[in-house]
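Every protein chain but one is kept in place in this view of the complex.
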């Protein structure tokens, strides 16, 4: 069992690699020091949860699929779409099998199943949750493109267009439309506009 | 409904703020440009899944709790422990209630419930999944401290010690012990050592 | 006295924390890796000196107030305005009292007095120098917003507008107006335009 | 006067350049993305204030000298010591005269005088405040070297030794000794150790 | 000979300094964390090769001149044009003589000759290859300005204009014109547009 725990410790250190791995597609658009794959995976999980909830399927499951979907990138890196004609990567499921090799069997099977399920989204047998997770992957990319555009980047339109085209669920399509209509800064602009009213419920200064 | 979608779009742009927000505790240890809260949340979700799986409770739920647990930090920031005597923040549940105010009612209730459940970990009524998520929060911090130490940082011991002390599940405690015994680089060192054997199954060069 | 010196050493290491602490408001506008609080404090000091000189009050004092005004942020962090409804921080003066606790008494009193005086700017008893320092705090933020806008950021207008509205001295108001009329790059553009003339007084190559 | 204000606006935009200019000496030690000259100037000002206060001279003046002392670097850059045999720069006072050329006459004279006074520290006519400011320049470098060393950098000893040797005031010498005896992280380690006691005076949660 | 090898090792560590040294001119345009001198030198070498090939002169030689041309900047730093009225640097050739002092004589002479030849570009005796290398230096700056402009920076026009004016070869002039006509992202936009066709020759998944 100690051996198991060392295997688990190695697995979670490996997962931490995604905190450092940059999302390579943004480099093509000239973004210096872009978001990490871990940061991307975070919002994919959040988006998958929301889409699943609105599509009335298992939202905890969809979030978990989104969270884990890029785990094989610790070994295959993040290959941008335009690199695909030149780069062949072992299927995510096969990489995952190696990644979980030192985990306890049941846990290994469960994590492998997460990757399998997400990868199945594009097939007829794809679960509804996997389609939410896949749409979430595209939508985070769309949102991030809008965010980089708000920073001044003038090369984002191809990302926005191709992500919109890749979304497949009804909820995903409507969210893609809404995300293009508003500014990434609207949430705090609204918030700041109501600042006065909100301040009336501000906490009293702490006692000292 | 269009109005709903704009509310959802604003919510996911707000969630994206965690990609930019640095984990403030690391600044105290002199770390320049530390990991983001989003990157942290990613591995908290992964760790919560693993702990829950080993503790035989709902791992999808635990992962989702870990994923969402720091969402209120878009509005309250990331206050390090040593700042607590000077900074009082509105309870996470109250912040979350404001964050979800423009979401459809059912979705809003579900997301609020995620925050509520995670925050309940420290209470008698805490769910087993919330205890996994809370331990995961501590363990990611421990792993990250080990990782910064491997980069040369000499101020990490207090983080390691206090995180070890804060873990409460059996699985969490054993994982904390194992994580301190191995180097963060062991996963790829092992991997590299078996490089020759693996290369024998390397893909053939792509046709052109 | 050795004990005193250790207390002083700890105090100046603590002050160094502001070199690492990012100005959190800029994160809301999507700025990746924004300026530090120390860098901000530098130009607040410079601006306070200039405003005070033009307003005919003690410019060395105003610069010093500007320089020290954010020192409590080593312990309370940098809370952006939109976070204020959710975050209550101990008064700057109280934090400062803790920060100077291990300094020799007279020095401690003097530094506490700097924070007190700056914080008093908004009161009837505020010194003229404190009003210069407070305006300088707003003006540096305005200038920085103009600078980020010149880098392409499209979300800066709310910062510019709110900073303009917050300035109170005559000099501050006129400087805020001028700063909006010119480009942040005008100083070196003018300089470059006169390049030829200046080169005539260029140093001769060093002897070797 | 409008013309004056434009000149002042250009001057403060120029000062902002120091927020971006890296301290070049640290590059020689392999530091990636080192502190800015503005961040350095901030702590030089703080240190100059403290030294002057302890040496019983005008501390507001000393702080102001420290704050402004590197302003000419917007035009001459930051030349590290080892570059000096190859690089000759116009005297700081001459550069400053050009920098203030579009300021109102009195303000221009005052700022030029700040640079003159700081540069005079090494001469017999140097004011006590200028010697505090000069020592502060050396001490911030010493503190920063200790801080980079705590991050793991193994090349800092020459910086530490040469800075210690360059300090001239009694207070400066004693502070240099104390700064070498303690860890840069001691201030918050002490703080964290007393965490329990402090928490008893923690602010009550804000009303909502 | 061992002594020689240590001298060579020191020389190549010194050359590595250019990986860390930022191109200082971009700081004036507000670029945070700009490209390194090493990264610049890379594309100068590539451009020099191309220009020389089209001008029918020795392209390997031109590339090598471009690669080495900024080596003296390890000691004199990167002085932007606007700093020139205030900063005198020892001639590149003289700096290079010091840099190669511990190299074997023949190697030292060869490297010195590279710097000499590049610096001679502006003289009547300049070699054709040196003119290619010098134009390459200007063209990389032009391309980089276009790239920063595509990121949103609004202060790039003076760089573009002055670089266009500085190019002297026929090939260089025509390339400067072409580089201004297209977007820095056009190469992969074209590439992405042909994505479908290319994917037909994609490598088959690797065997496992």
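We just call them A, B, C, D and E in the order they show up, numbering each chain from 1.
The rule we apply is simple: a residue touches a chain if its C-beta (ideal position, glycine included) is under 8 Å from a C-beta of that chain, and two chains touch if they have at least 3 such contacts.
Note that the coordinates shown come from a computational prediction; the quantities given were computed from them, not determined experimentally.
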item: Omitted-chain contact residue, chosen from D:74, D:90 or D:171; value: D:90
item: Residues of chain D in contact with the chain not shown; value: 28-33, 81-82, 84-85, 87-91, 94, 151-155, 158
item: Missing-partner contacts on chain E, residue numbers; value: 1-2, 5-6, 8-16, 18-19, 35-36, 38-39, 41-43, 45-47, 49-50, 53-54, 58-61, 63-64, 67-68, 71, 86, 88, 90, 104, 106-107, 110-111, 139, 143-144, 146-147, 174-175, 177-179, 181-182, 184-188, 190, 203, 206
item: For chain B, residues in touch with the removed chain; value: 33, 147, 150-153, 183-185, 188-189, 191-192, 195, 198-199, 201-206, 208
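The working rule: only the chains that are shown with their structure count from here on.
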item: Recurring contact interface, reference A-B, options A-E, B-D or C-D [over half identical by residue number]; value: C-D
item: Length of the line joining the C-alpha centres of chain C and chain D, rounded to whole Å; value: 14
item: For chain A, residues contacting two or more additional chains; value: 33, 88, 90, 147, 151-153, 184-185, 188, 201-206, 208
